[in-house]
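For reference, the structure I am asking about is given below.
In this view, the complex is presented without one of its protein chains, the others remaining in place.
Letters are used for the chains, namely A, B and C, taken in the order the chains are written, and counting of residues starts over at 1 for each.
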Amino acid sequence: MIKIGIIGSTGYAGHELVKRLVGHPEVEIIFLSSNSYENQGFSEVYPALKGVVDNVLIHSEKAIDKFDEIDVLFTALPHGLSFNYVRQAYEAGIKVIDLGADFRLNDKEIFEHWYKTKHLCENLLDSAVYGLPELWKDKIQSSQIVANPGCYTTASILALAPALKFGLVDPYSIVIDAKSGITGGGRKTDLSLMFAECNESVKAYGIASHRHTPEIEQELSKAYGERINVTFTPHLIPMQRGILATCYGTLPAFSTEEEIYSIYRAFYKNAPFVRIRQEYLETRFVKDTNFCDISIRIDIRTKRLIVTSSLDNLVKGAAGQAIQNMNILFGFDEKEGLM
Amino acid sequence: MIKIGIIGSTGYAGHELVKRLVGHPEVEIIFLSSNSYENQGFSEVYPALKGVVDNVLIHSEKAIDKFDEIDVLFTALPHGLSFNYVRQAYEAGIKVIDLGADFRLNDKEIFEHWYKTKHLCENLLDSAVYGLPELWKDKIQSSQIVANPGCYTTASILALAPALKFGLVDPYSIVIDAKSGITGGGRKTDLSLMFAECNESVKAYGIASHRHTPEIEQELSKAYGERINVTFTPHLIPMQRGILATCYGTLPAFSTEEEIYSIYRAFYKNAPFVRIRQEYLETRFVKDTNFCDISIRIDIRTKRLIVTSSLDNLVKGAAGQAIQNMNILFGFDEKEGLM
Amino acid sequence: MIKIGIIGSTGYAGHELVKRLVGHPEVEIIFLSSNSYENQGFSEVYPALKGVVDNVLIHSEKAIDKFDEIDVLFTALPHGLSFNYVRQAYEAGIKVIDLGADFRLNDKEIFEHWYKTKHLCENLLDSAVYGLPELWKDKIQSSQIVANPGCYTTASILALAPALKFGLVDPYSIVIDAKSGITGGGRKTDLSLMFAECNESVKAYGIASHRHTPEIEQELSKAYGERINVTFTPHLIPMQRGILATCYGTLPAFSTEEEIYSIYRAFYKNAPFVRIRQEYLETRFVKDTNFCDISIRIDIRTKRLIVTSSLDNLVKGAAGQAIQNMNILFGFDEKEGLM
Partner (left out) sequence: MIKIGIIGSTGYAGHELVKRLVGHPEVEIIFLSSNSYENQGFSEVYPALKGVVDNVLIHSEKAIDKFDEIDVLFTALPHGLSFNYVRQAYEAGIKVIDLGADFRLNDKEIFEHWYKTKHLCENLLDSAVYGLPELWKDKIQSSQIVANPGCYTTASILALAPALKFGLVDPYSIVIDAKSGITGGGRKTDLSLMFAECNESVKAYGIASHRHTPEIEQELSKAYGERINVTFTPHLIPMQRGILATCYGTLPAFSTEEEIYSIYRAFYKNAPFVRIRQEYLETRFVKDTNFCDISIRIDIRTKRLIVTSSLDNLVKGAAGQAIQNMNILFGFDEKEGLM
């Protein structure tokens, strides 16, 4: 039984974390913080959880005072806001899982370039591991700071890492076309996220400029062995949750779908949350689960590999993956609380 | 004032055609046919049109008997079912606009390969024009058979034709990732198209195998000047209507967005239904209209051109385009009945 | 040809008004005002209308300066904000159609009680007519101020006025259970109207307290001949637009559905936008139209009349009805620009 606290518990990722941790057999929740809803009950903010999670929300400053009562801190804040909490937790010897972007990029310059924000914890970057368990489980086990990956990035990296590692695609030909549900936009009042404005419509955005791009490139470059760039285009889909990433790359040599399937199956043979599938993917197959589904096709006429991947942006793309990381950090079954 | 008949008037494209032609100042409807709903009123099938279009539906065999009363026949049938009607209309000297796929591919072999169906009117293929007015307005004016393009294809071709014609992209690098609303699946009872099965989900399908591929290739090859192949991936989005095509191609030389915008603007300067736009596209901007919107971005880091296009699959992707073709065929203002 | 101006043109009702008036053959738009988007193009706010309505938006103070150029002013503002514009237009001898609530209630006290707002134009209340053409066409013709009814109220009143006028229901037994699409909430950034918060859910709100209640009661009391109260419950439905009102009342005497249908048909025989229908109603049948559909059932086991009505909240429930009123005011065909 471990004791946990969450800073930023009332965003969509925070909510998903709370909902799942409350049923985790190895977890006791010590505090839930929210500066917007301080002193309100969690179930006043999320009425669905009335009678299930009625904890009173505390201010993040008071949360810091309780760091000595917890074993692990989750931070689920917009980028640029986690530095102080992570440092204080780190110095107090507590493990931290940061669902935000502040520790995902190993290179401070790249962070500052894409996020237009000064990085305030450069000295901690070496202590942070990129928390994608399918690639870095060993490192996660022995880390104190886990940078939980983004939603688009998890889908994109899991789809392409094997192909790049085993030379199945030309590394300079990668195009990732991703589709996300609206919760990906976060819990904020923004005209463009209103039902009347985004229902019954699909849109492209952040073309050639989305902040998940350097994160995808960092990890795919590691898989390939050299620095590469990719084209990444996100789209918003009128549904609550789910991501489908359609990933394209040129085949440098003749391959069959069977060969590529074999390589992918071998690559993910110890990954309980990756399902390699024959059929076309639909995001509803992974809704409310921690699975990332992957399906493979070859376009023989154009010599192109097309890998689709799908996951739930709030689960495998955020809270579920954070819990998976917590399970790894503390030696629990990787699937505990996630099936 | 011209007289028209529609065979296959109760599918979604047929319905859209009826709804728009009934308000067209130059058109009188002589018959609406539907074999499934013979002898019922059109507004029994589409109750929204009660009091507006109450015509009784006739069987297509009876429709043929009325060919001598009309100036133009619209056929809106699944592929492989238009041959007989088109030939009879052709022989009767009537103009035909076929919203199906039977006359879109100039090459009988390619048709038979992709549609697994024998082409029964090979001798008429030369008399048919590919009815994309932005490319072939002159030819359409003097044709008797107009093969109205598919929805995905209209979006894809309009997005890429200028780039290929003017050498802006490597022709072997084209990837088209398209997203369509559910009406694209047609009006049929199919488990996968049920609300409870496709709502709140996005899916890829027809990867490297969708029948709109050869149609896109045919027209883009003409634009480029040589035979090319493209990778085309369609997706289904939980919304009624709309298509967004995100099109990728490698830039062979350094170009700026401004240069490319200029070329596109010039290319479409006489096309009243193409809007070249700076902002990101949303399908709701073209909903219920005959516009095709196009927006351009360069990914400078990967030297890739990204052209997005969007249209309403039932209007510019079907019925609206058919009316635009009719306007051209009969010398009306191209926009009549479409604004 | 008349000249019109719109104050508050960028809300959902204003937008719908603009979209429809731009195609009205008897109308020339002189100004569109919006204080939030002053100096921007209308099509920057509503990109769908690029190339169609690109008028530059002016501040409402500047709009007042142009009152001498117009024949009729439309005001489409939240309640409490129209008083000044209506008075100035009235004094300038211009006709006014107010889509807001400020002139709908004949009784200043009732307005102030329900809207918690001081009525600033009490002396104009007698000059204003309740703009429901199916009931008050004669009065509208000779009025200078038309108070365009609310969306829920139009559906409710049209459903029940004949029943109350002809004694078909016990006037003290009326229950109206109404369901509205999300645009009914207006174009404002409110957490409860965000896609992620209201999609895939239905909710009741404003129970026994919604501001459309006194408006319904005012008109149904006139129909019945005595002051009556009704129970009105609105609900929000995850769809863009549409209202379905399910109205219940006890039958004081034995009646058949046929008898009641006859009475309704006779009552609405000159109402081109009311369709009395046998089948169950669906809001999609009236989407984007100015129709109000009505269907009648008797629950013989409980001696209750159940009248359902449906309309598009932005058309017959707002902008379409306003245009219908304009047509009546100026002697145009009532349906002009609305079919």
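The criterion applied here is as follows: a residue touches a chain if its C-beta (ideal position, glycine included) is under 8 Å from a C-beta of that chain, and two chains touch if they have at least 3 such contacts.
Treat the numbers as computed from the prediction; the structure is a model and nothing was measured.
Checked against the hidden chain, the listed residues A:52, A:92, A:191 or A:266 yield one contact partner: A:52.
Against the chain not shown here, subunit A presents residues 23, 47-48, 50-52, 200, 275, 277, 279, 282, 284-289, 291, 339. In the full complex, subunit B touches the omitted chain through residues 12, 182-183, 185, 187, 189-191, 193-196, 198-200, 238-240.
Not every partner is drawn; the one left out touches subunit C at residues 172-173, 175, 177, 179, 181, 199-205, 207-208, 229-231, 233, 235, 237-240, 242, 244, 246, 248, 280-284, 287, 295, 297-302, 304, 306, 308.
The definition used in the following text is that only the chains that are shown with their structure count from here on.
The greatest number of inter-chain C-beta pairs in contact is found between A-B. In terms of their C-alpha centroids, the spacing between subunit B and subunit C amounts to 37 Å.
Looking at subunit C, one finds that residues 200 touch two or more other chains.
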